[in-house]
Structures are given as C-alpha cells and as structure tokens.
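Every protein chain of the complex appears in place save one, which is left out.
Labels run A and B following the written order; every chain starts at residue 1.
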Amino acid sequence: MEILNAFFSAFVDSSSAAFALAAIGLGVHFGYGGLLNFGQAGFMAMGAYGFSIWTAVVAPTENWGWHPIASFLSAIVVGIIAASIYAFILGLPTLKLRGDYLAIVTIAAAEIVRFSVRTTELTPITGGSQGMTGASIKTDIQEINPLPSGQYGFWVFEAGAYDTWVRIIGWSLVAVAVVLVWALFRSPWGRVVKGIREDEDAVRSLGKNVFSYKMQVLVLGGVLGGLGGIMYILPRALQPDFFATPTTFYLWTALLLGGAATVFGPVIGAILFWALLNGVRSIIGVAHEYGFFFGLSSTQAAQLSFVFVGIALMVLVVFRPQGIFGNKKELSFNV
Amino acid sequence: MNTAGPAPLVRNAIQWGGALLLALLLTLGLGMATATAATDHDGKTVASIQQTEEEESPYSFQGSMRDSDREPIVGVEVTVTDESGFSGTGTTDESGEWSVGVPTPGTYTVTLNVDSLPDGITLRDPAHESREFEIATTAQQGVLFAFGDPPSAQPTTDPGESETGSETPTGDDSETETAAEQPRGQGFMAALTQRAINGLFFGLLLALGAIGITLIYGTTGVSNFAHGELLTFGGIVFYATTTLFSLPIVAAIAITLVACTVFGWLHDFALFKPLRKRRVGMVQLLIVTIGLSIALRYFFQFLIGGGTQQLSINRGAAIAIGPANISTSVLIAAGISVIVLAGVAYFLTRTRMGKATRAVSDNASLASASGINVDSVIRTVWIVAGFLTGLAGLLYTYFIGGAIRWDTGFSIMLLLFAAVTLGGLGSAFGALVGALFIGLVTEISTLWLPADIRYAVALGILILVLLFRPQGILGRKERVG
Partner (left out) sequence: MSKVTAADLISGTNGPGVAKKDPIIVADGVTRQFGGLKAVDVDHLEIPRNAITALIGPNGAGKTTLFNLLTGFDKPNTGTWSFDGTNLAGIPSFKAARSGMVRTFQLTKSLGRLTVLENVLLGASDQKGERFWASFIPGIWREQENANREKALELLARFKLDAKKDDYAASLSGGQRKLLEMARALMSDPQLVMLDEPMAGVNPALTQSLLDHVLGLKEDGMTVLFVEHDMHMVRHISDWVVVMAEGKVVAEDVPEDIMKNQAVVDAYLGSHHDTDLGSITGQIEMEEALQAELAEERADADTEAATDKEQS
C-alpha cells in the first residue's frame, strides 16, 4: 500500500509537472534540435531565481501596490526573460562550434549560476546558500488561489488547497507546452529544426540561417526549463543546490525514459522517473523494515535507489535508446 | 541488421562483466561498511567533530594574538560557527596561538569573545570582532586579530594601509592572509605567493585526472562524465586502507593504485568494450557515463555515508617557502605528481604504446588501417587513466587535508573538463597546461573575489576562452569545425 502510494502520487505531484516542463525543454533541445544541453538545471535556476527575486525582493505587491495576479504573472515573465537572456548568452559563442562545446559550456554555466547565487556576497538578493523560504515566494500565488481551504482529490491524490492549486497551474503549463511543441514541430519551422539535427551543413546549403534556428531552439527549450524551475520551487522553497548537475542528469533520465523526440515522451518520462524513484525507495524501505540488507542503516538503503536510477539509465540507453514511447525507426541515436 | 548474431554474446559479456564489477565493489563495500560501524563504536564519529586538536581535524582556523608590545595574549576565546549549526571554540595558549578545527570546507563566522580579552586590550577595529571566512582548497585558514591603536602616523580610517608594514608593533603575523584584508603591499605579495603555490599544486593534481579524460576522449570520443568517480574511488580506497584497516602507508598506497588500475581496466572490459562492439552511438555513450556516474556516486555514499570522512594520515609539518607556508605533505604530493606526469610524457612520446595511443587519438580508422590494435590501445588508455585518476584521488584527499567525501570527484569533475577543454580536447599536453591554468585561476581569484565562487571563476574563464579561441590553448583549429 505504502509502495503504491509512493508510486502513484507521482502521477499528480507538481514535482512531476516541473520535471515534465524541464524535460520537454530538454526534448526540444536534444530530441528535435540535436543540441547537447547538459545544463538544463541552469535554465531552471534562471527561471526560479528570476521569479523569486521579483516576487520576494522587488515585491511589486508590497512596494508598488500591484494586484497579486499582475505580480505573479509578471514574476513568471521575469523568469522567462531571465532564462531567454541566459540561453542567448550561452548560444552566442557556442552554437557555431561542434556540439560537445555546447555541452561543456552549458554544464559549466549552470554551475557558474549555482555558485554565483549561493555566494555570501549576494545573500540580500538571492538568499545565499540558504536560498529563500517558501513563505517569501508564495505570497502572490497564495493570494490568488481561488480554491477555498480544505482537502481535494481522493486516495493518494488528496492534497490541501495550496498544493492542489499549484498542481493545477503546473499541469496546465505542461498541457500548454505539449500543445506548443506539437504545433511547432509539425510546422515548416519544426522541419527546418529537425533537418538541422540531422545535418546542419545540408540545411545551411539550402539557404537556412542555421545559427538563428539553433538559437531559437536553445531559447525555447531554455524558457521551458525556466518554467520548470518556477514550478519546482512553488510547492517548497528556493534551494540553490537543487540546481546542480545531478538535476540535469535526472532530467536526461526522464527524457530518455519517455523518448526524446516525442511530444508526450518527456511528460510520461518525468512521471515515471518520480514514480519509479519513489516506488523503489519505498520498496527498499519496506524491505529494510523486514530485515533485509543486514545491518545497513535505512539511509544507506535509500541511497541504493539512486544507484538503481543510474543503472536504469545505462540499461535504458543501451537497450532502448528511443525510450518507452519513441519510434525505434525515428530515434536511433546518430547525432 | 546483424544484431541477431553477436548480441546475446555481448549481452552475456556485459552481464558477466557487470556482475564482476559489482562483486568487487560489494566485497570492498561490505568490508568498509562494517569497518565504518566499528569506528562509530569508538565514539570517533567524524560528523560530530567538536574539538580543537589539529591531528583529527585537518580543516581549521588558526592564528596568534599579540598585544601592541608583541607579547602573546593568553586565554582569549574564539568561536567558529556556521549556518548548519556547527560550533567550535578555541583558546589562545601561552604563546598566544589558537586553532579551531572545522569538519568541512565552507563559510564560517569567526568570532572573538571580547569579554575574554585581558583588561586594557581592545580590538583595533571593532568590526573584526566577528567576520566570515572561507575554508577552501587549503586546509588551514589564518585569522588575524589586531589589537591596540594603530600607529599614530597612519590614518585610522584605513586599516588595510596600516597593516602593510610588517614592523608595525601590532602583532601582524605573516600568516596566510584572507583576500579582503590586505590587497596591497607585502601582505598582498605573501598572499599571492601562497595562492599561486597552492594553485600550482592544485593544478598538478587536476592534471593527473584531466590527462585521463583527454586520453579517453581522444581515443574513443567519449566524454566520460563518470571520471570524477574514478577520482573518488582512489580517495575511498585510500581511506579504507589507511583509516579503516590501518594498513601501513606504503601498503595502503600500493593497494589503492592497484585497485584504481583494475577499476580503470574494468570500465573498459565490463562496460565500454562491449558497448563498442555493439556500435553504440556517441551520445548514448555519453549518457551511459552519466548513468555510471550517478550509480557509482550513490554507491560511494552508500559505503561511506553522506558526510566527510577523515583519513588518519600524518600530514607533515608546515615549512616556509618565502612568505608562504606549505605543508610537507602537499610538497610530497606535488613532487609525486610531477614525477608521474613526466612518466606520462615519456610514455606518450617515447614508447611504442604511447605513440600508438597518439596515432589512435589523431585518427582511429587510419591507425587501425596501419596495423595498430585500437582495442588494446583503448584498454591501455583506460588502465592508465584509472591509475592516474586514482592517484589524483589519493593525492587530492591528502592535499585538501586528509578528507574524502562521496562526491569529492564529482565536485571537481567540471574543473577537470574545463582543463581538458581549455588545453584543447584530446591533447594530453594541453590538458596539463589547462589544468595548471585552472588551478592557478581558482586559487588566485580568491584574492579579489569571494572564495565561494572560485570554481565559477574558473568555469567563466573557460567560456571566455572558448569564445575567442574555440580550439583551446593548444588545440588545432581544424578539430573544431
């Protein structure tokens, strides 16, 4: 029961929605555009910090008397702009170079962002290594919550008014992102982007401005990552160390689990990632209670679930590179 | 098309090899897990370090207090705290010296208990009563407290200026300085020298790890994101052999190096060779290394826990080089690095295998066509990489003060990649130059910038270099396009 609980709650949890958004962004980068982004956590950080700094430090509701809705929406826009500018700056030097340079620069830049926001010097703005409390960033969204307090949903999906509200926002954003990606990649624009993934010189020889397309893709995926970052912090607090390299790696796991160049793949992948992680964790937890694993502590047992994640990622990528839902014909990795 | 034939064989090989790898790790791991439990019973849990003895706590703040007549001040309390709730206290001894050990590198607040000062002695700058300091790659951080009034000739408003002269009768020791304290004058030179020497040593260690990455990248085209774990592995085996099993140091080093070499070979034998046979694509391989990194890292955490583990090794006395203090252990580590790096250079340029390695790096299909056994070259490269990176891990634990964490390697993996990219992907000599550069930059930048962003500075410089010279410092331009 406990295990099922842990497994199924991932299907509605807003963390899954946040991961789904960021994974869709990563899918736009890699699955459709062929861009190797190993710093999606950096884009998430830009969104999350843009949102939080605007809400908690600039605080338009408090300082300028804005309506909470205006403040909340503008905070999201700030997060989007921050992620776009970040994408633009990263793309400028690297999109003309071979793909692995983008990989190195994105992974390095994401860490630069994390180190910078957690430095003590910036504590008044970013909250330093402690980040920001949930209370300080949730003011607006709590204010505009139309749901009266109480419990919503049923069985394992039950949650309080605030969590339900965040879930609604998160999954709505995921729905919008899915439609957006679907529309884009059936249009001529998407065709050019997919062409670039296959061979950018060929597309260049047909008179397309490859650099500009790659930049658009980088910004689009980055913005989705930024939204994912915002959604991730809303139910909890802003923690700088969440935006570290492992998060990017988990997003890759989620993306590949679902299938990189598919519309629903990243969403399903994100849900499955959390469901399996939580599920395995609780299975190990239960097994531990019944005395398996000799004298090891329960934390040690829990760490095994991440070992499982790593091994699963390796097995998946070798034996089923197109993901669970991908089309084997379309997605064998030849990038 | 032809997957039907060899696939089961390959699958078997993967399974068998994987099982072997796991078995090896588990044997080692269970031994260690029980050994950890044993130390726990002795009450020496590292997580709760609360004392001031240097031997057990390599990271420490220290200093000496003297009054305006340069007489030691005895019995003054200094408290060191951090945000996670750690708190340690030290008291100055007869010679006015104090030291407070801390469990991990990080930012700490160092507070002088003013009430414990003898009558008539006051801090020159009241703002210095409580200050934040960073413990970074170096284990010991000096903290100065200046007492009494500044010499009347100096303007009181500028403590930085007034402390420049070493002859000022204010108890100004020539210890390691923090950046913000003395940006000019002799103090600055001393700090610069100290940082440069540290940076150079750090760079040498990075080079050991980075050469492994660059050789693997050159010969197989794989950017091994699990390379940091090779480094951690070296540190952990060293920790296990020296501390948990209390072996003599020579035996510990020998076992560590052999284990790391075998570990490197296992990477190839159990994982990458079967994948090569399967003709798995580059991006897939990249992601396999990511999976491997996650799996190994948490396996390490499973073995040694989430905290920092201290190694029971003698770090040697500090000796002065010019204005800088260097611990002998660091000197030894640096010396070993230089010798090994020279050995690598000899291997690559003089031996048959080394030349073959470079040929494969340059053009694998051409090398293969001219009769070089690419498979055996790649195997050698993994073995060499395992050895070098393990050695780097061993020395790195030594360098940062005899401590190991489950993510030690992961935390500097990006610096390794930065070094490799800076030097030019695939070039071993480039990796050395890049590593030294990164080492120096991380340390020297702390003179001006907050120490907690020093890695960010190194990575920022990497991006800048790529902007203007994408092929890296020594890379060939043709490789970029």
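Basically, a contact is a pair of C-beta atoms (placed from the backbone, for glycine too) under 8 Å apart; a residue touches a chain by one contact, two chains touch by 3 or more.
Not measured: the values here are computed from a predicted model.
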Which residue of A:121, A:158 or A:198 touches the chain not shown here: A:198
Option from A:8, A:189 or A:264 whose C-beta touches the chain left out: A:189
Of B:113, B:328, B:349 or B:363, the one touching the omitted chain in the full complex: B:363
Missing-partner contacts on chain A, residue numbers: 183-184, 187-192, 194-195, 197-199, 201-210, 216, 261, 329-331, 334
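Everything that follows uses one rule, which is that only the chains that are shown with their structure count from here on.
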Rounded Å distance between chain A and chain B, as computed from the means of their C-alpha atoms: 30
Residues of chain A that touch chain B when the two form their complex: 36, 92-94, 97-98, 100-101, 103-105, 107-109, 111-112, 115-116, 118-121, 129-130, 245-246, 249, 252-253, 256, 295-296, 299-300, 303-304, 306-315, 317-318, 321, 332-335
Sites on chain B touched by chain A in the complex: 14, 33-34, 37, 83, 107, 132, 223, 275, 278, 280-284, 286-288, 290-299, 301-302, 305-306, 410, 414, 417-418, 421, 425, 450, 452-453, 455-456, 459-460, 462-463, 466-467, 470, 480-481
